[in-house]
Each structure stands twice: as C-alpha cells, then as structure tokens.
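Just passing along the structure, written as structure tokens.
Note that this complex is displayed minus one protein chain, with the remaining chains in position.
Moving on to chain A:
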Amino acid sequence: MIRYIIRRLLISIPILLIGSFACYVLVATAGNPLAEMRFRPGVTEADIKAAEISLGLDKPVIVRYWNWLTDFLSGDWGQSIALGQAKTAVFPAVTDALWTTGRLVIGAELLALTLGVSVGVLAAVRQYSIFDYLATSTAFLMFSMPIFCVAVIVKNYGIQFNNVLESMGLDRWLTTAGPRPGGFSGSFGEVIFKYTGTFLLPTVALMLISFAAYSRFERASMLEILHSDFVRTARAKGISQGRVIFKHAFRNALIPVATLFSLNFGAVLSGAIITETVFGWAGMGTLLVNSVRQFDPPMLMGWLAVTATLIVLFNLFADIVYGFLDPRIRLG
C-alpha cells in the first residue's frame, strides 16, 4: 500500500508540472496585466517599461515559468499585481480562501452524503414505492437544476423568512451576505444560534446539489447488490431482513459512493464558486472570480496550483479508500 501511494505520488509530479506550465502559458498569453496602465493619465512609455522589467515581463515565457516554479516551490508565492489594489501576498490570500471554503463545504458535503445515502438505501429497499418515486424524481430534478438558480431561490426565501421574523418583532436570523468577520461571541446558546444562521442557507444550497448525485448513485448500486446472488443466499439462509440489508448489502453498496464522495469533494472544495458568489463568502470561488476580473496572474497561478494539487490528492484518496473498503481490489 505504501509503495502504491508513493508510486502514485511520483506519477502525479510530471502531470502537475505539465499542467502548471500549460496554465502559466495560458495566463501569460491571455492578457497583459499592465494593459490598463496605458489608459491612465500621466503614465509614460518609460513607466510601463520599468513596470514590465520589475515584474519580469520582458523575459520569455519559459524563463518566467521557471522563476515562478522555483519561487513557488521554495514557498514564495509572489504578490498580487492587480492595479489599484493594495498589494497582497498570494499565499495567505489563497490559504484564507481555502479555509473559508473548507468550513462551508465540509459540513455541507458530509450532511449531503449522510442524507443521500440514507434516502438511496431506503428507495432501493422499497423499490417502486411512493417514497422511491418521490426520491428518484426529486433527485432527477435537482440533478437537472442549474446550481445558481437553486442558490438564488434559497437565498431569497431566506430573506423572506428574515422579513417574517422582523415583522414578528424578532431579530433577523439567517445571514445572506457572508460570515461576519471575527467569529461569534455571546453565551453558548447564542453562538450556536448565530453559527447556524450564518451557515444554514449556503449549506442547504450546496447540499441540495450534492444530495441528488449521492442518492441516485447509492440507489443504483444498492439495487444492483440486492439482486445479486450472495444476497439471495443470505436470505435463503434465513438471515433477518435488517441484517441482510445492513451487513451484506449496505456495506458493499457503499464502495462506489465512497469513491464518488472523495472525487466530488476535491472538485467541490475548489469550486463552490457559485454558492460563494451568491452568498458573498470570500472563499476559493470568489478569489478565482475576482482574480480573473482584475486579471491578476500571480493570484491565478497560486489558485490553479493549489486546486490542481488538491484534485490530485483527492483522486489518490479515492483510490485508497476504494482499496480499503473492497478487499478484492489489490493496489500495487
């Protein structure tokens, strides 16, 4: 197992290198971060030239990539060069954003997984029941739903709920514009209250989307296993329904969902982009959107490198989990 992990990590190094080079070339050719300088009053050609040299833009792309790579690997991720903004270092900006996104996504994904798996198992066990039809059609509907519309709808009903609370003389509870800086204060009950108010809406929006995929997947894999021979044998031996479902079928049906979860998690961590935009969370998604709008190459490269590494790691994690849950699969 250790050898397998090491080999996989070694294979991903050249992939990450080529990927980062491709991204660097794309970012370098997509635009000139100094283009806006030309339109500013009082900026001479010499100023632009000086800025170019100070940023190293006069060198060929391959040299710039090499400099970026060596700096990046030695921990110097550079500084944002968006014009008209305070210069911020890339490393803390990306890690802060990752932390914000992580807090939001981890809870939502775990909830979605629990809910999706339970609903999927129930729907499979009671196939063609009313519950099954309801669950299946809900999942299909959510699967075809544009994420941003779900987020917008959830947000606006949250606002209406707040308005109802206010009209009853209470405080607004649900937050629709990002987490308050500086954490929560007050008694334990108040903290819980504020915490749920802040997290509830974006979590629900994220959950609804992931839930659909998990429940569909779990239902399909559970159905396949419930119809397999070893489950029939278990039933024939006289094992109770509950034991058959949980000890025999459920554990096996969990394998593909666990893989999907780890793959999905990597993707969602890097891009709850839409949920973050709609609810005003300053996470990875917002960071990407802002860096693209201001065209900030160092920030974009930092973002891409972190995201790509995370996806590689979670893909590896998915394979390890797979081998762990299914002893028939021998990694190596």
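Here is the rule we use: contacts are C-beta pairs under 8 Å (C-beta built on N, C-alpha and C of every residue); 3 or more make two chains touch, one makes a residue touch a chain; residues count from 1.
We adopt the following convention: contacts and distances are computed from a predicted model.
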item: UniProt protein name of the chain not shown, from "ATP-binding cassette domain-containing protein", "Cation:proton antiporter", "Oligopeptide transport system permease protein OppC" or "1,2-phenylacetyl-CoA epoxidase subunit B"; value: "Oligopeptide transport system permease protein OppC"
item: Among A:Ala135, A:Leu223, A:Leu300 or A:Ala318, residue touching the chain not depicted; value: A:Leu300
item: Absent-chain contact - pick from A:Leu16, A:Leu165 or A:Ala220; value: A:Leu16
item: Contact with the hidden chain (one of A:Val61, A:Val152, A:Ala282 or A:Ile320); value: A:Val152
item: Interface residues of chain A (partner: the chain not displayed); value: 15-16, 18-19, 22-23, 26-27, 29-31, 140-141, 143-149, 152-153, 156, 159-160, 267, 270-271, 273-274, 277, 288-289, 292-293, 295, 300, 303-304, 307-308, 311-312, 315
